[in-house]
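There's a structure below that I have some questions on.
For this depiction, one protein chain was excluded, whereas all remaining protein chains were kept in their positions.
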Amino acid sequence: MSPDFSSLVHWILFLPLGAALFIALFLRRAGAVAAWLSTGVAFALAALALRLLTVGVGDTTWHVELAKLGDISLGFGYLIDANARLMLFVVSFVAAWIHLFSVGYMRDDDARGRFFGGLSIFMFSILGIVVADNLLMTFVFWELVGFSSYMLIAHYFDKDYAAEASKKAFIVNRVGDLGFILGIAFCLAHFGTLNFAELGALKPAAGWPWVLGALLMCGFIGKSAQFPLHVWLTDAMAGPTPVSALIHAATMVAAGVYFMARIAFLLTPDLLQLIAVSGAGMAALAGLCALAQTDIKKSLAYSTLAHLGIMGCAIGLGRPDLAVLHMAMHAFFKATLFLGAGSVIHGCHHEQDMLKMGGLARKMPVTTAAFVAATLSNCAVPFLAGWYSKDAILEAAHASNLYLFTLLGLAAVATCLYSARMVRLVFFGPANSEAADHAHESPWTMTAPLVVLGLGFSVAAGFAADALIPAAALARVAEPLRAMTFHATSAATIVGLVALALGALAFRYYGRAAGVDSLRVDLPRFYGVLEFRWMDTVYGWYVDRVQRRLSEFLAFLDLLLINGVAVRWLGAGVPAVLGYLTGRTLHRGQTRLYALSLVVGTLLLAWYFLAR
Amino acid sequence: MEHTTLAHHLLLAGLLFALGLTGVLVRRNLLVVYMCLELMLAATTLAMVAFSRFAHKMDGAVFVFFVITVAAAEVAVGLALIVALYRRRGTIQSDALNLLRD
Partner (left out) sequence: MPDGLFTFFAALTLGAALLLVLSRNAVTSAMGMILALVGIAADFFLLDAYFLGVLQVLVYAGAVMVLFLFIIMLLDTDDAVGAYPWKTAALGLATFFLLGAGVLWLFHWSGAVSAAPAGATPPEFSANPAEFTTAAKSFGRLLYTKYLLPLEIAGFLLLVALVGVVSLSKDAPEGQA
């Protein structure tokens, strides 16, 4: 271990916290200063992360014990392994460009100080998860991520939908986190340690109990928006677009995948199977649902759900390395897509309805180029970034289970369909509204990130990985990256090419009529099924019918038994009976009589217990 | 120390407790009543420490630690109540506080 390793991680971790505190304390009114401070810190972080990546390649740890309760040691420490290096690079690098984008996007916002403070605290939280070396520290930062995402989603808190969306994200995440903390307690009770390295060294004779993995998985399901706790992700679009980019691309949802990769050794085969099936199923369904969204950000959110499903499936297939690789590639192109959407929304004066856009290719050439590049990467066009990870997962699925492969293939087709639809509706054809007609290209602070992430990384992060990404970050995923070659005859490639062909057809299909959704015209019922929010309806029914009835019943019991029988009846009944027996009321309004009866009663009780 | 036995300490504690209780019963000023209550509490801690010392067990002493903590919290709340009572009723004589009679 090199001597400056831990201090470097200290800097990476606490620099954003310092920035956030400084902004919160002094710069709430000075939005412009806060914006550049936060952005500067983000780029400094990226530089520090690069420096850390050049320091060493092996696993490094650093730990300090904070409290020792009996045999339980609670500590704070870093575990930098290959996964952490890749995640560190992706998070700090992508986030830095998102910060720069935000400078332009939020230029007219009154609460810029709060926004950039929130971004910095978000960076602190997510980096904490990345470097954490034990479950409890992970959990603490996990909750901090929940808090900061709540704060960022609710940026426009005076709008009802934003306030409700942030509340929803927070509460749904708590459901998953309940499992997480129970898992921590379980782990502590059975194995006596929370440290990843120590847990990894343990080899329980009877294998890892499936309960532990299942409980910890709950946290992943909530944070990474896996079925059935995926409902918050689409609503979280209420936040400013850079927040969506940060949450969906680089950080929050990736945290769950990263965490699963870190504790992959705890998962039993049954659990893996479950994750794989639910992930693949969600990938296919969410991809189709994206077809029935007119809001550009919601459509992208479903696309994120689909990719998260693919990552979940990769973990379930026992290939966490592929999941982490896809997480990194997805971070590049999905960040670009969201930033592109942000640029479009900014250019169209906050119009988010895709049906009201159109023809932006001529007015916003840079945005269009980056968006299209990222879309092609998203569709896994061979040799673009997305292809390296997505096709690898498809191959892995094909090798293990045909059903999973079918579902993932469906997801790939759906991806191409909604991508074609999105590009066609937004950038081509005639302008369908006043706002789209008067669209303008965004300033350099917004286009620069688009160029770097979209035209650079979304395209080339696969075949030019060695040039773009530090070697230390690639250690874990280098093998699958190098192993990807183009076999025209492999099943995954065939499915991918068919999907691309279908995407091209969809591009023509959606070009037929302007201002309307062709699918909605042709197959209204199918469209309606896709648009309907099934799980939200189920939760609504559950909360309204089951949970509320139960709580009303409990409230009634409380009123009847506690208030009525135990308190009122005893409180009124006993004095009444005694008063009747003694011929006068006990309530004489004299404190000392109450005190005296208290003493006498206590003495009688003491006598009873002593004499027994 | 050689000649002091457990009984001596318990006697002292018991007498203090009895004095405190007498004060609680006869005094009319709520503040004084409250001080007498605290005296009773202190008497019980004395008994507890004595038991702890003579049984060579640490637990009683640790419990006294908790009693002192709780007593501090209790005093704060109780005095705030008395002040609130004084503000509302203008008196803290227990004889005058007899609304419950009716």
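Labels for the chains are A and B, by order of writing; each one numbers its residues from 1.
Basically, a contact is a pair of C-beta atoms (placed from the backbone, for glycine too) under 8 Å apart; a residue touches a chain by one contact, two chains touch by 3 or more.
These figures come from a predicted structure and were not determined experimentally.
Counting over the whole complex, chain A has residues 69-70, 592, 596, 599 touching the chain that is not drawn.
Contact residues of chain B toward the unshown chain are 1-12, 14-23, 25-29, 31-32, 34-36, 38-39, 42-43, 45-46, 49-50, 52-59, 61-62, 64-66, 68-77, 79-84, 86-88, 91-93, 95.
By definition in this document, only the chains that are shown with their structure count from here on.
Chain A and chain B have centres, each the mean of its CA atoms, that are 55 Å apart. The touching residues of chain A, counted against chain B in their complex, run 587-592, 595-596, 599.
Of all residues in chain B, only 21, 24-26, 33, 94-95, 97-102 touch chain A in the complex they form.
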